[in-house]
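Certain chains of the assembly are absent from this excerpt, and the rest are unmoved.
Per-chain residue numbering starts at 1, and chain names A and B are given in the order in which the chains are listed.
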């Protein structure tokens, strides 16, 4: 349950039976051939996997290196999130659960959860900060169309972290029939590991796709943006123990690392406990968790997954932070060069080319974690389109 | 001998009250403690407020948010309590989440508690296993009792393990719930109280969650050594301020 010193399950006793049930069963269930078959089948026929590995010719020319984009934006519901929710809904079914809860910030994970609940005919309750509900109305409507109940989190800062608290409270109150689908590689063990394994399909595909296109399984770098870090975890997974492959993690610097409005946890965070795991998190000296800031709703989580905390601490991954401004420019650039409007989360990863020079023969695989449709209003407002 | 253990040996049912330090006002802490003792309360849980109290319902969370807004910190709480033992004799427990303690330093935190005269800690998100493996020695060094929770879903094996690690009392959560969520007890709860009672544990049990009035207090203490009231007391303070604590205690027993 630990990545070095990070991870664990710092949960109230009320959650112990739930988490323990999951811990004891998740690997066993995941390894059942029947489970694998159903998971793979849905990823193929429903999600649309394999997601393409697309050689971005014009972007590569511009930065004089070889950039491949792993097109998670083409998944059903428009991001990597669904890899995990498909996996977890199958897990929940096998554990005999009939009720699903989830937290969501920008609404992407909420939509991905509501989607798989509709698919399986399961009751679905999504907790979402009251403020996020107001600013992400389209995703709220999407969830409702999919039959989910969206419950406003009215406590604290009324955003993602509070929605997570509410979801955990719901789980405490409903310990028997309910499975909690956490949306990122965070939470108490076994969540970070389970989510990472469901997302690992990303790097599993990259390996054979890159072999097909470049004649080699290993890129020089894998790059992903990090909020909680599930797309990053999946992108890195099969390369973690291959030191030939550089790992780059891109955090949101917001208005600047030292501006007081940032979400660069690897720089600003300290070891602590959030939502049941020990990891790096942004907090006051007194240990109160602080509200992060990023223009990207998917990156403004005050912590990172424990795996990423470990990658940061050990130096296995290079962490970069990208400001709102650089991210927005990079998003616009990809739109104009490649005809792909990326999620603003992804735009952070794309902005590294402005700050880091790669060799002409370097092969870089970047997770294009989601599409930008959800962020269109942000882009419109920012660029005054 | 630790004040908690002494208190548990008294031949009576115990009434313990939780309140959030720094609420309603930053400096209410000491006077609330003194008033509670004056009115015959047996034991007090002083809540160290936390930004993300995930085992708590809205009442306690709101009081925590307010306390933090009032400026409450670990350091300030320790300062407020530094002379508490000059006036207060009943057991005092600090109840809080693990992260603020971790940031203060677990050993420094325990040491400070000992200096002040705190008798125990309740840390909902520090699991018994982690405590047992990593922190038990420190708690013992500073004479602190750590209190663990059990719930209706806790297996017998695990209850026995918790009993073995505990050295004061066991916090028996009345139902699968966050704080302040239910009121009164049904047959399920009574069966559960009975079941635990029949296990003959080493540590006495004190019931928490769902106790808000004389009726639920009486029911809870039928099988257990005592009961803890939290949310109901916070609600009372929100409505009536700190001046009428006597009324609240009278309404319970």
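Rule of thumb we're sticking to: a residue touches a chain if its C-beta (ideal position, glycine included) is under 8 Å from a C-beta of that chain, and two chains touch if they have at least 3 such contacts.
Computed from a predicted structure; not experimentally measured.
**Q** Beyond the single copies shown, what is the real count of each chain in the complex as a whole?
**A** So the complete complex, counted chain by chain, is A x2, B x2.
Rule of thumb we're sticking to: only the chains that are shown with their structure count from here on.
**Q** When the centre of a chain is set as the mean of its C-alpha atoms, what distance in Å lies between subunit A and subunit B?
**A** Centres of subunit A and subunit B (C-alpha means) sit 37 Å apart.
**Q** With touch defined as at the start, can you tell me which subunit A residues reach subunit B in the complex?
**A** That would be residues 8-14, 16-17, 154-156, 161-162, 165, 168-169, 172-176, 270-276, 283, 285-290 of subunit A.
**Q** Which residues of subunit B touch subunit A in the complex?
**A** Contact set of subunit B toward subunit A: 50-55, 57-58, 61-62, 65, 68, 73-75, 97-104, 124-128, 130, 148-151, 153-155, 158, 162, 173, 176-178, 181.
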